[in-house]
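Complex shown without one protein chain; remaining protein chains in place.
Entry: chain A
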Amino acid sequence: MGPTQWDFPVELCCRPMAFVTLTGLDVTYNAVHRAIWDAFCANRRADRVPISFKVLPGDHEYPKCRTKRTSYEWYIPKGILKTGWMNKHLNLVPALVVVFYELDWDEAQWKEKQSECATRVEIVRTSLQGRNTKVAVVLIQKKTPLPPGEDLIASERAAALCNACDLSGKSLFVLPHTDHLVGYIIRLENAFYEHAQTYYYTEIRRIKSHKEFLNKTTHQLLFVRHQFKIAFFSELKQDTQNALKNYRTAYNLVHELRAHETNMLEIKTMAGFINYKICRLCFQHNTPLDAIAQFRKHIDLCKKKIGSAELSFEHAAWMSKQFQAFGDLFDEAIKLGLTAIQTQNPGFYYQQAAYYAQERKHLASLLCKHDPSVAYPSPDPLETPNGMLDFYGQRAWRQGILSFDLSDPEKEKAGILALQLKEREVIHSELIISLLSNAVAQFKKYKCPRMKSHLMVQMGEEYYYAKDYTKALKLLDYVMCDYRSERWWTLLTSILGTALKCAYLMAQLKDYITYSLELLGRASTLKDDQKSRIEKNLIMVLMNESPDPEPDCDASIVKLAQHLWADRVSLAGSNMFTIEVQDFVPFVQCKAKFLAPSFHVDTPVELYVYLKTDCPHPIRFSKLCVGFSNQEYNQYCVVEEQYQSSDILEQSAQGTMCLVPGKTRKFTFKFVAKTEDVGKKIEITSVDLILGSETGRCVILNWRGGGGDAASAQEAIQAARSFKRRPKLPDTEVHWDSIIIQASTMIISRVPKVSVQLCHEPPALNNEMYCLMITIQSQEDTVIRDVKLTAGLKPGQDANLTQKTLVTLHGTEMCDDSSPALLTDIPIGSLQPGEKLDMPLYIRCSTVGTRVFLVYVSYLIDTSVDGKEIVCRCHRDETVTIETVYPFDVAVKFVSIKFEHLERVYTDIPFLLMTDILSASPWALTILSSQLQLSSFVTPVDQLESHVENVVLQTAESASECFCLHCPPVANPQNGVATGSYIISWKRSSAAEKVPVVKTVVTLPHVIVESIPLHIRADLPSFGRVRESLPVKYHLQNKTNLVQDIEIAVEPSDAFMFSGLKQIRLQILPGTEQEMLYNFYPLMAGYQQLPSLNINVLRFPNYTSHMLKRFLPTHVFVKPQGRRVDDDSIEAA
């Protein structure tokens, strides 16, 4: 597309840069000149000064300058801004002309050269007659210049040259073309830039000076023009702040102009230009809010300025352009780093631009519907002598006429007609679509998915108007699912309507049918008459006929479409379509359900398929089939109805496959599951409903899984939430909402008719052979075969249990570690009806705790389902939880001969080992024997024999034993010594004879053995009698290899008198014994304290009498003095 009338001129949209012309450079043939030019213009980076350079010949003719007016008194402007003005100052009238001239200071023919240069300058000057354009001279020199002031010839000749050329010293430059060309050039262009700025400054001053001559009545237009020019020069001067200020003033002045239909376009055009400049500068100054505010103000001011009603499409076009241009500016600013937000982004402006473009199209279609016979006016009123307008926004046929009255109404009419006819040639759709797609891209970026969808719908519709149905369908199809998933049915229906038209006009069978299906469905908001029409068309299509055209389609296109349809009819092939209906809302709803979540293999699997239609008229289907995950079942679930294709229109509600709108139809299917599928899931993978016949056209509506569509999930939720009472229906019918899809079922094995009983006496005792009696009894009516038993620890428990649990069928011997935890598939053979079988299972648990045991019996049986013979494998499993406990607790302690608790034992002094077996078992235990196995550190004092043989212990009873032992001296007594182990052989009292005995080994505790220097022992009668002598003999035994000095003192006691040595010091030889004899004479009866013996071993001061007292009795029982009888007995004694 070339630029149209409405596009902004290039010179408006570009960034104005100071214009400098370079003369005297031969860039084609002179390599030095070429290099200089390249340095000026190639690879200009952003940090270089903004100058646009142009190479012109020295004798170039610049635009002539009109003689300056001295007075504006009689001057009446013909328009606001000349079309050529901006371009003139951007590209034609330079701010500075630079004359390049090759001349070295030591030039031999200096005089001649100097005058030639002067001539060149003069030529340029003449051409610029009347302009303020600066002239500068650059001497291209071969030699590097000396520092200033050192080259006397140079300064002298420079002054002379300046004089000759009438130049100021500041306008003469030297350019040595040496290594540092670019550096020199940059310095040069900075100097040029200063000159240019001065030039534009003087231009601004010059224009400002006109102001005082103007008056408000006749020169209104000039106010705008001058203000615009000042602003534009300011821009060229790179003074954007002032430029913005002046443009703003200009903008206000434009709106002060007297507006009339005749000049409205001119005012709007200029307002648009100035607004564009303001917005652009605002974005450049990074004040986007100012830009937006200005643009809003601009639109509000101009929105209503429609101008000529007959050309109102021009206003829409202009508005569209305003928005589009602002959108472009906005977008450009974003690319340079501005951030936009969801509610303020370029998309909105493109969208509005598209809206006005649509408006333009609409107005054009209203205003430009001329009869084809209306000829384009001749001569062409739009033609101008030079091919372009003099002033922006004026009418070609009345340029420069300021009067509001139409001098020539005929001419005006011709002009308007010409414009209208021209407008007719515009391809509006293209404009609209490109704007919309711009907007779509923006909204996508700013998280507006719905806005994007909306615009895509508009694009689709525009493609439809533009007759590009393929693209239209593509877009509409893309967004449809968004509206469907958000359940905006009104919008969806509208989109479907357009899509259906597209499909019709292209005779796209499958699309046509798909859209029809949904438009007839419950989500469609179409009226019933519309639905009837669509249904009728659909039936015609199914009968391989052409449908009636969609309404509101252009007659000529309909004709084309009808041809296409006719072609389709004659085409034989490809008349079978599969449509996946799951993802939209078709007019047939389907729900399939298995009657139960699981079926036994010996019962038939039943399922229902419910269908319901929502279209206005009854409709007949030809076939219904259900597909399963195991395809072998598919053959059992087919309903087919044969009918003549001509019957299809006959709307009888009788046929099984004819569905009445709103009524739920149920189809029942039944089949026998295969025995291989036991334990597997059967899933409904698809439901296919076939519409039409294979002779005509055939459409397979395919539901994946058990039915349902895009809307059904939400409907189910709503229905579940509702507590509205449903109207009562006859028993044969069901409420659609109450049907719940059940798309899968499990096939489970036949219910076993065999009983498994477990008989045992829990809890199990640790390490015993625990007997679990399994009783299997067949309750089947026929013989069961291949009976197998699996029994043992149930898998899936703690892995440690597997090692600590052993099972066996043989209870006579203790099982060892090679026995498994689970016995699998023990063949049992066959069982007759009613036959019973007992199997004992022995379990040995070597740790306490809870275990789960599994007993699993499986067998084969022949049976029949629905007359079909099948062999079923049935199984029954039982689990049992068995606790294992310790049978008894064994307590072991060491005591002295006096049965006092001992923490340590003394070398060679006898002590007692006591064992205590406390039964913890709820069942009676028989202790068969016990055995003490002593270590080498301990030796028995007498014969070791078990005292608990064949003792039966009930719960909480205990059996104790006592062994007298002593320890020989040991090497290092600190650590204690092992004493050996205690072995108990036991079994349950109730256990059978052949059940092996359990041996439980109890490790005896360690004991610390200590040696003592002196041992003391008392010989004392078991009791005394008051006032009768009680002889006591103390034996003191030296256990060391040294002679011991010992002091003994007897402390008196109130209860006794005594005779014997009260205090003595004696010596005992190594290994010998000293006896001390005392005669106690009890004075009081009762349990009396004996006079205590204080012994002091002098060699071992640590070994106190306190420690020794442990070996001595402290008390003795004293009987009272007897009566006569007793006396006799005493005498007898």
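Quick note on the criterion: contacts are C-beta pairs under 8 Å (C-beta built on N, C-alpha and C of every residue); 3 or more make two chains touch, one makes a residue touch a chain; residues count from 1.
Basically, contacts and distances are computed from a predicted model.
Undergrad: Considering the UniProt annotation of the chain absent from this complex, which name among "Ribonuclease P protein subunit p20", "RNase P protein subunit", "Trafficking protein particle complex subunit" or "Coatomer subunit zeta" applies?
TA: Per the UniProt record, the undisplayed chain of the complex is "Trafficking protein particle complex subunit".
Undergrad: So one chain is hidden, and I want to know which residue out of A:I51, A:I80, A:L382 or A:M451 touches that hidden chain in the complete assembly.
TA: A:M451
Undergrad: Check each of A:S494, A:Q777, A:T1040 or A:Q1121 against the chain that is not shown and name the one that touches it.
TA: Answering carefully, the residue with contact to the hidden chain is A:S494.
Undergrad: In the full complex, which residues of chain A touch the absent chain?
TA: Spelled out for chain A, the touching residues are 299, 342-343, 348, 352, 355, 447-451, 454, 457, 483, 486-488, 490-491, 494, 714, 717-718, 721-724.
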